[in-house]
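Following: one structure in structure tokens, then a few remarks.
Only a single protein chain was left out; the remaining protein chains are all shown in position.
Just so it is clear, A, B, C, D, E and F label the chains in written order, and each chain counts residues from 1 on its own.
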Amino acid sequence: MNVVIDIVSAVCLIGGSAFVVIGGIGLIRMPDFFTRLHAAGVCETLGAWLVLLGLLLQAGWSMVSVKLIMIFLMLAITGPTATHALAKSALHGGVKPKHLDDN
Amino acid sequence: MEAIVDFALLAGLAAWAVAIVRLRSLFGAAMLFGIYSLHCALIFVVLDAVDVAFTEAAVGAGISTVLILGTLAITGIKLEVRHTRALIPLLITGTIGAALIYASVDMPLVGDPNAPANLHIVPDYIEGSATEIGIPNVVTSVLASYRGYDTLGEVTVIFTAGVGVLCLLGRGKPKRSRKPRG
Amino acid sequence: MISAHLPALQVVIPLLAAPACVVVRQSTLTWLLALLVSWISFAIALTLLVQTFFNGPMSYELGGWAAPLGIEYAVDVVNAFVLVIVSGVSSVVLISAKESIERETHIKRTHLVYTGWLLCLTGLLGITITGDVFNVFVFLEIASLSSYLLVSLGPDRRALTAAFQYLVMGTIGATFILIGVGLLYMMTGTLNMADLAQRIPGVAQTTTVRAGFAFLVLGISLKAAVFPLHYWLPNAYTFAPSAVTAFMAGSATKVSIYLLLRFFFDIFSETFSLRTMRLDLILLILGVIAIFSMSLVAIYQSNVKRMLAYSSVAQVGYMVIGISLATTTGLTAGIVHLFNHALMKCALFLALGCIVFRLNSVDLKDLAGVGRRMPWTMAAFVIGGLSLIGVPATVGFISKWYLVLAALERDWWWLAFMVVASSLLAVIYIWRVVETAYFKTGPVANTEEAPLILLVPTWVLIVANIYFGVSAVDTISFATRAADQLLSTF
Amino acid sequence: MSVEGALLLTVLLPLLGAILIALSDSRPNIRETITLATAVVLFLIVLQLLGHDTGSIELVIATPLPQLSLSLYTEPLGLLFATVASGLWIITSIYSIGYMRGNNEQNQTRFYVFFAISISATMGVALSANLFTLFVFYEILTLSTYPLVTHKGTEEAKQGGRVYLGLLLSTSIGFLLVAMVWTWHVAGHLDFTVGGILQDKIDPGFLPLLLALYLFGIGKAALMPFHRWLPAAMVAPTPVSALLHAVAVVKAGVFAVLKVTVYIFGLDFLHNTGANKWLMWMAAITVILASVVALTKDNLKARLAYSTVSQLGYIVLGAMLVNSMAIVGGGMHIATHALGKITLFFCAGAIYVATHKTNISEMDGLGRSMPVTYTAMLIGSLSIIGLPLTGGLWSKWYLALGAVAAEQWAMLAVFMVSSLLNVAYLLIIPIRGFFFSQPRSGETSVIKEAPFASVLALSLTALGCIAMFFFAQPLYEMMVDIFER
Amino acid sequence: MTTIGLFNYWIVFVLMMSGLYIVIVSTNLIKKIIGLNIFQTSVFILYISIGKVSGGTAPILVDGITLYSNPLPHVLILTAIVVGVATTALGLAIVVRIHSAFNSIDEEEIYTTSD
Amino acid sequence: MEHHIVLRVVAKLLIPVILLFALYVQFHGDYGPGGGFQAGVIFGAGLILYALIFGLQTIKKVVTPSFVHYMSGVGLLLYAGVGVISLFKGGNYLDYSFLSADPVHGQHLGILLIELGVGITVAFVMVSLFYAFAGYRQADLKVPPDTGHEATEKARDAVLEREPQ
Partner (left out) sequence: MIVIYVITALAIILGMFFAMGRGVSGPTLYDRVLAVNAFGGMTVLMIAVLGFLMSRPDFLDIALVYALINFIGTIAVLKFFEYQDLGKRSSFSETPK
């Protein structure tokens, strides 16, 4: 049983970290602000959730898992909100999305 | 294994610092400083200082950054930072850096359990926290009881800052009674 | 019962009064409270001085934890003497602070100024009395932060830049002290001064301890404005409100010099700090350069406050020379000059405060003819100036006497002559003011004498200048005892 | 009155007078009455002290440092100085009332206040029981005479004041203070003791250095090259010049030199070590050089000033001859020169008040218009030169005897040559006044004598010069008393 | 952790010097404050590194664990952090006032306008 | 932030949680990381978030500036006052063992009280810092430069004293 949990959580952790790295690469490579925002979203949602899930599996049922769930909720609420606010603010501030026909 | 993480984190921190030095955009520097503080807090976690990490996250990344932003909001953000001539500063920092490298020759290694700092008073604290004070968090018991007076000083410092900022930036209610002409 | 707790009360009473001021929030009441508290701590300091002089050092365990574990207050003649200086200066200057500060600054919440003042007092007293090196840092920061605030309240807008400059330099200094304390802690594992003194000899040869010592000396010297680390001082003193300048001139640098003494002679031994690290030579050279160069710079200032500020840096040079001699007489000279310089500089700055009160300026050209319009103020200034020069029957003479004596004891003729020669430079800059004030006619025809509440503290200090110049037996005996105690290691 | 009380009163009374004068601002009559009354009472007190021949009595005022007290005592040399100073203060007061009123000077109250303070300081110097006390009062004297020197407040006066204060303070703090601390360091105290306190305590090799520190440190003695302040202070009103030259300042200087030589070093000690030799030559050079410079000055007061420098050189030279005869001569010269020089200054002032002339070349023939003044001037000149029928004879006589006793023939020659120079630069003035014809100028105003108070004062001092010739015995006995105790 | 050796300290020195360098070289007052903060933060890491014990864990007592890191530096640094933020707040307040008084937060501009 | 409906909704959800979390950190400091200082910062941050999203004037109605200044003094007084109480109970300054008959219990009580004092001071100083910085907007008040001359100083005062409506 333990081995199964370990394997599953390892897969989750590795997968999560892969998403984090991919998001990071996107953050660097993407051409304009809004696409970069999109890349960052990958880190904050899929990457974060997978890592947290992996840890949750390790923690079992305890105070730790409660806290992990709290963190999960927190990230789930604040992450998109922040991204939303950022996008809106940027649009307000005059950052224009880069269209294909721009280049 | 932890050492690798420690290594990588510290290297990252140094990179941040150098980036901040070189960055000309003031807003960028402020943002990087926020990141720098968060990063610092991570290192504190690695070095077992969870309370410090907690505080650094809340203060360095939170309050300090908000305050710097608040200042930037007043002074304007699109500022380029100018630098003066770098020769003398390099000389000063170089000298002090050399002194520090010199100092490190005889330092006990990081993590050495037999370093004087870890042998002298600390066992008493750890034992006393359990028996004399009865609190598992040794940091709290040292902070609040053994060295409670320092903490009183610390609170006074923050109070001083509050008074100071209020005095400098605060606006009193208009006192009409004291200005007969107004 | 209460006498056993005096060391704690010394610091705690002003500390408690500071937030009480914020709660009270009424300008006059807070001033009265601050005044009362300051005089109480002056009384406590005097009691402590007498007690330590006759009964030997006292120790107070804060929180009831024994020394290396908890924080200890260690009072002996040395710091009791400094406590008396600090609280005494604060008490006298505070009398005039109300009128002076309300006139000079445009702060609406004056109660916050007194809060800041009390916090500064708390910090300075705390630094002086404590026996724990980290506690020194904490109270140093209380004192520093509140003094940045007090400096920034000055009437001219350049007070703000001065305060900022002071803040940057002061923080660098404090952080250097923190680094030094950290390196010492790394090698010894303790923060208690007495404990450190015991454990340092075992590791004194390590490069870490030496670097720690260097950082401590640099940091404290920055705070004490030891030449050439005095960069912040002239601006801060010039642009701060007059009462604040008087307070700081009489206390802040004095406390830092005390710290230097404490670290040199008690925590590190005299042989380590002065002989092994060759600081005796370095300090001597720096001191001699300071007394000449800074006096010369003072001569060319057109702002009288700035002139006195440069003179303060020069006077710190005298103290440093006294320390570097490392003999009983030399240290006595340094310590007694601590006291004497506090008396004279404080009196001079208070006199300037009176002038600012009436003229809104301390530029030399605006002072023309003021001697006739404000006879008492200028008379005080002249006597204070004479004390600075070192004319007999003033305190300045006593300091100079001991300094020359200390130099002669070492058969350093050149030093004795340099000390007296540099004090002649003081004649020049003081006399520039005197001539302008008395022999030039200027547009001050309708100026009146300063109000009594400003004159009284000034004259109290002037009388003290003469009293302790004519009867210095007590101050000398305290200073000699302190010097002896510093020289005999724990 | 007890002797202690009288001692204290000599210092306090003028101070009290100063306060009363300050309080009586803008009421000239009361102010001047107080001045005169204080002067007279002070003189009486000093005379009473003179009468007490009970040996030295010490009064400790304060003890600033261990083994270093502020104290007064009675001693022949000091009493002589005190008597001269307090006596001349009465006359100077009378004179200055006339002078100040006659000239309508500004700030008269300030003048009288500082005048009284400087007398207080002079009394302190005269009666000081140790070197430290002397130093304290010496500095107070410097500072309290500064406002007098710069009394006129003009740029010239300020310049003169700067030189005055600068030289006196820098010599006293720069040299005298170091010398004092050194002495204290080797001897352990600074009390004036017959026979000196330095014997066997200091390496004789250092002695010339220490002696030089003292002699140059006592800048008021105006030993060249630190004499510049004296001519510079000539910008002051005439009563102040009188005070500086005759009553207080320069006399305090040479008095201090005598005291240091006799009571700190000790004559025998100095004589045996020979440390005095080169300083003796310095003094001799001062005597001759200053006389020569005086010859070249046309301004009356400047000439008198250089004359003073020269005469002070006599006293320092006397001290450096280190024998009792020369010291007696020096002490007496303090008194006789004081009387002579004050007469001359009073005359200069009287001429200025009456004619507003300051240069000797303009004063031809004035003697006929101002016979009293010019007669007094003749007497004063004779006294300074040291011719019979004036007191000056005796002091020069004893100084010369001192040179003979010390077998310093060169010094004897110096005395002779300088006396001849004196004749040349002093006697010429009354001669021109009486025998040269007055230049014909357009103005027809008749020149009269100066105000009565001034004339009275200068007549009194001139008579004093003559009286000194006939009644020199008590003076001599007092001085000899130093060496017989 | 023994493999770390003195690495922590060296990084601390680098940070320290970067912070100090910013303070000295930058003419912008806010950047100076940032530099000061970096300078102070490096000292925090210095202290915390002193207190690290290899194989130890955070000094919160739990049954079964005997080796803890040194809590004393943590306490000291908690205080120091607070001191740091207090200094920052006051410094920034002064900067704000300087801005409204001189209309600039560049040191060189301020000194050229105020003289 | 009048347009940010999302933010406002999220904030309304989050702020009570933040304040609750602050209390948790405050009183859990004996057992885990945290304590008065951290709790104070978090509490202050919660209030600051409220101010950011709903406006400074809104929060000033609830948490008035004078209350904030008052409380920042009260926290320090509480801390220092505990020391004074232990002084009166016969112990040294800040010796909590004397607060109760049982020394260990006394220590607990003392630490609880002083941590509370720390928390109060820190939280309200943070808020007052925020008020000061956010409320200081001279840019649009057209304040004459602070030259130190009396005339301009008066004009300056006149502008600065004007409270925004």
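Annotations for the structure displayed:
One rule holds in what follows: a residue touches a chain if its C-beta (ideal position, glycine included) is under 8 Å from a C-beta of that chain, and two chains touch if they have at least 3 such contacts.
No experiment lies behind these values; they were computed from the predicted model shown.
Counting contacts over the entire complex, the absent chain touches A, B, E, F. Against the chain not displayed here, chain A makes contact via residues 6, 9-10, 13-14, 16-18, 20-21, 23-25, 27-28, 33, 36-37, 40, 43-44, 47-48, 51-52, 54-55, 58-59, 63-64, 67-68, 70-71, 74-75, 78-79, 81-83, 85-86, 89-90, 92-95. The missing chain lies against chain B, touching residues 1-2, 4-5, 8-9, 12, 15-16, 19, 23, 25, 27-28, 31-32, 34-35, 38-39, 41-42, 45-46, 48, 50, 53-54, 57-58, 61-62, 65-66, 69-70, 72-73, 76-77.
Contact between chain F and the unshown chain involves residues 1-2, 7-8, 14, 18, 21, 24-25, 28, 32-34, 38, 42, 45, 48-49, 51-58, 134-135, 137, 140, 164.
Note that only the chains that are shown with their structure count from here on.
Removal of chain C in thought splits the touching network of the remaining chains into A, B, E, F | D.
Contacts with chain A and chain F are shared by no chain at all. Taking each chain's centre as the mean of its C-alpha atoms, the one that lies farthest from the centre of chain A is D. Across the assembly, the mean Cα position most removed from that of chain F is the one of D.
Separating the CA-averaged centres of chain A and chain E is a span of 30 Å.
Contacts with at least two other chains are made by residues 16, 20, 50, 58, 60, 72-73, 76, 78-79, 82-83, 86-87, 89-90, 92-97, 100-102 of chain E. For chain D, no residue reaches two or more other chains under the stated contact definition.
Chain pairs recorded as touching, per the definition above, are A-F, B-C, B-E, B-F, C-D, C-E, C-F, E-F.
The part of chain B that touches chain C in the complex is made up of residues 99-100, 102-108, 115-122, 124-125, 128, 145-150, 152-154, 156-157, 159-161, 163-164, 166-168, 170-172, 175.
Residues 50-51, 53-55, 58-59, 62-63, 66-67, 70-71, 74, 132-137, 139-141, 143-145, 148-149, 151-152, 154-156, 158-159, 161-162, 165-166, 168-174, 182 of chain B are the ones that touch chain F when the two sit in their complex.
For chain F in complex with chain B, the touching residues are 25, 29-35, 37-38, 41-42, 44-45, 48, 65, 69, 72-73, 75-76, 79-80, 83, 93-94, 96, 103-104, 107-108, 110-111, 114-115, 117-118, 121-122, 124-126, 128-139, 158, 160-163.
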